[in-house]
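Below you'll find the structure I mean.
What follows is an incomplete set of chains from the complex, kept in their original frame.
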Amino acid sequence: MKDKIKQILNQIQDSQISIDEGLQQLEQMYSCDMGYARLDTHRQYRKGFPEAIFCPGKTTDQIVQIAKKLHEVSDQNVLATRAGREVYEAVCREIPSTEFNETSRTIVIRKGVQRSVGNILVVSAGTSDLPVAEEAAVTAEAMGNKVERMYDTGVAGLHRLLSQSERLQQAKVLIVVAGMDGVLPSVVGGLATSPVIAVPTSVGYGANFGGLAPLLTMLNSCSEGIGVVNIDNGFGAGYLASLINQAGI
Amino acid sequence: MKDKIKQILNQIQDSQISIDEGLQQLEQMYSCDMGYARLDTHRQYRKGFPEAIFCPGKTTDQIVQIAKKLHEVSDQNVLATRAGREVYEAVCREIPSTEFNETSRTIVIRKGVQRSVGNILVVSAGTSDLPVAEEAAVTAEAMGNKVERMYDTGVAGLHRLLSQSERLQQAKVLIVVAGMDGVLPSVVGGLATSPVIAVPTSVGYGANFGGLAPLLTMLNSCSEGIGVVNIDNGFGAGYLASLINQAGI
Amino acid sequence: MKDKIKQILNQIQDSQISIDEGLQQLEQMYSCDMGYARLDTHRQYRKGFPEAIFCPGKTTDQIVQIAKKLHEVSDQNVLATRAGREVYEAVCREIPSTEFNETSRTIVIRKGVQRSVGNILVVSAGTSDLPVAEEAAVTAEAMGNKVERMYDTGVAGLHRLLSQSERLQQAKVLIVVAGMDGVLPSVVGGLATSPVIAVPTSVGYGANFGGLAPLLTMLNSCSEGIGVVNIDNGFGAGYLASLINQAGI
Amino acid sequence: MKDKIKQILNQIQDSQISIDEGLQQLEQMYSCDMGYARLDTHRQYRKGFPEAIFCPGKTTDQIVQIAKKLHEVSDQNVLATRAGREVYEAVCREIPSTEFNETSRTIVIRKGVQRSVGNILVVSAGTSDLPVAEEAAVTAEAMGNKVERMYDTGVAGLHRLLSQSERLQQAKVLIVVAGMDGVLPSVVGGLATSPVIAVPTSVGYGANFGGLAPLLTMLNSCSEGIGVVNIDNGFGAGYLASLINQAGI
């Protein structure tokens, strides 16, 4: 953050920008009031990644304006989650470096050096869990992490998982996504050596109660080293995995 | 049941018992009103095993009287569950062939031919689940089944279970008992070929909510061939296992 | 399973297939990675019936491809549940031996010897419970069991059930399906001698809470010999009934 | 109520009581402030029975004083529920016409003409439900109703209930008390012709959740003509039954 401030002051000294422009830029490093939203532009300095855009409840136009502003003030990728294709297309018209992941409904606007460090493994139980698993994977990738995927490895056919146990032990962080009974994180946690982030999904019916069943399973897990995020919160899992994966870097 | 009726009629014919005595015996084959309880003495003919005594909410004296009556009218073992040691001692004073299982707090009054048929395997996740696992095992044994035990095989150390996978595949019925996350039946169900009866226990804390967490896990299991009984209901699991185990016999 | 392996090795020896083809076939006996799914092809050897296709959350094209692959590697019927008519028609275009049950929205692809062994009785409480009851019945039939149906026999008119008590006692396994108050399994369990699989349905309103009410009723049943499956889980009930029905065979 | 007012006015006219005494008596016909309680003395005129004393949370001394006051201002029996034996003994020292029902922990202070009209039948499922069933029966008796009891007739042994179906059809009101699965009111409601008051009890364990399971069963009952009261609320059931039983009288 000091570098950014120095750079602004240098530009003022060199008369590249006026004092008023410099003042505005300094203020925008903390927050930016857009009327319908007060962007936390300071977040990239504090957390290492700019504020992400959670699309539900915002109009397409609001999302486009927020994306443009974040893209402008940040040196890094900008991420928008739970976006429809029409939102992606609207953003893309304004910022061509925009990518869309159909499965997870995630938008990434590329900027700065694209890194791919460490080793995050995303494991999912069933095919229906893919949207959440992909949201986690895309989030972690957008934050500069190397991400591997191991999908459809539910415990009803345990040999599918056991045959991959080496990969489980090599990951630096594991994200394990499961709906229905939510059993997978307990089994993976018993085999892996690294921290496991458990993500319950709302996939299921009846006494699943919208993901409550796998959430409780994961919170009560007998395996050690498991942290749980909200139901369907792939973004939160990817973010936490990134913080852990880049902790020693 | 026909045999029993014939026998009563023969005794009347041979004047071994009076007509009034015979009538009373015939009536007692259906139910027996003890004032505080109306015993379903017909159950042994209908379900193959006499009514079991659920002790909570009954006085020691009531339990002793019910046990004596059931022992009198039945040709088989009589079972009482959730009994204290003082109840056992009171019953034992009246009926010496009474046995007590301390862990599961179960009383068995031996009578008739003691069989041990088929192959029921009781698997439990942790040491704290033993009382429920033992209630299941004792119930099944009292009903004439051969029972094996495989305890403390939680998935946090999965190799403990995998090293026993042959035994899992040889059982004719499996009872799987687990508290905390309730993950074990899903894993066992993925390895075994026979029906699995899943028993959630109230062992755990916090978001376990008195066994709700493992109950939901088991109801939502992705593995096929699993039936669930009430939380801590070892008796019900043992009873159901007996019906299945003796189905083809 | 040994037979299948022997057969592959023989084909290699006889040069009917190449070593690479044989290797692939051997691998496919365990699992088959289709990108969007990792089929547990080993399941038919382990559980006696191939993996069933749970359609929600899969595209029609994915379901068709999975169905074709399972049909190819399995010697038995293939089952797909919760399928729409358009899915059925798409599968049928590829595999003509496909059948559709409109009420339960179940697809069965016929293959191998069609058996019909034992005696499973499906009892349901009301007309609205038919889709779940039929899912159970069709599943059990697809797995080679003889299935009888006894529908609309709720306890509000108890004589409808009592007049059929002989059939209740002759069944080797009973599946009892009920929504609303979920009372039927308790009453059937009091009359029958064989194991009862209780299936709560989400039929009802108000304090039914999407099937929670009948689920709790069944878990707390005072009648012995009852195992419970998830709300609306006709498939799970049919599968478990099949394992029990064929246990002694 | 008019009679009572007239009587007071007559006593004033005849100088049997002073105007101040008369005023106080008239005020006490509506409510009576005892500091720790504001008795609704008007209730006997409005509802036909004086306010009952719910003992939990009151000191023995407060209960005795309230009982004395209600006994004084009322022409009828006074009822106190959920009372310990020591409370009974304290009341009895002050008012000898006090009776205690040990099972239901109910105190009745006799006064006025003891009636026994109509026909209320209290049916209970198991021995552990007796305290609640007796609270209902004693309440109804104290309010001047004829009460019959039919206990321990759970549906696990349905013939015990069916053999009494004539009594079920002759009752003018039925109170049906059940814990565990709470199935009995649905079955009784299917056989009886009169209104059924269903009382869930907290008897049970595990997924019974303190009586929630039978409460939901009863609220969702498929049988018509059933009204439900709170868990363990024998008093409320007896009260409602009395209002119905005496409606036409």
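Here are a few things to note about the model shown:
Labels A, B, C and D are assigned to the chains in the order they are written; within every chain, residues are numbered from 1.
What we mean here is this: a contact is a pair of C-beta atoms (placed from the backbone, for glycine too) under 8 Å apart; a residue touches a chain by one contact, two chains touch by 3 or more.
All values derive from a computational prediction rather than experimental measurement.
All protein chains share one sequence; of the complete assembly in this entry, 4 are displayed, while the total copy number is 8.
In this text, only the chains that are shown with their structure count from here on.
Within the contact network of the assembly, the step distance from chain A to chain D comes to 2.
Across the assembly, the mean Cα position most removed from that of chain A is the one of D. We define each chain's centre as the mean of its Cα atoms; on that basis chain B and chain C are separated by 28 Å. The distance from the centre of chain A to the centre of chain B, each centre being the mean of the chain's C-alpha atoms, comes to 51 Å. Listed for chain C are residues 191, 212, 215, 219-220, 224, 230-231, each touching two or more other chains. Pairs of chains in mutual contact: A-B, A-C, B-C, B-D, C-D. Considering their complex, residues 46-48, 52, 172-173, 191, 193-195, 197, 215, 219-220, 224-231, 236, 239-240, 243-244, 247-249 of chain B touch chain C. Across the complex, chain D is touched by residues 30-31, 36-38, 40, 42-43, 51, 56-58, 62, 200, 202, 210-212, 215, 230-233 of chain B. Contact residues on chain D toward chain C in their complex (touch as defined above): 125-126, 154-158, 162, 180-183, 186-187, 189-191, 204, 206-209, 212-214, 216-224.
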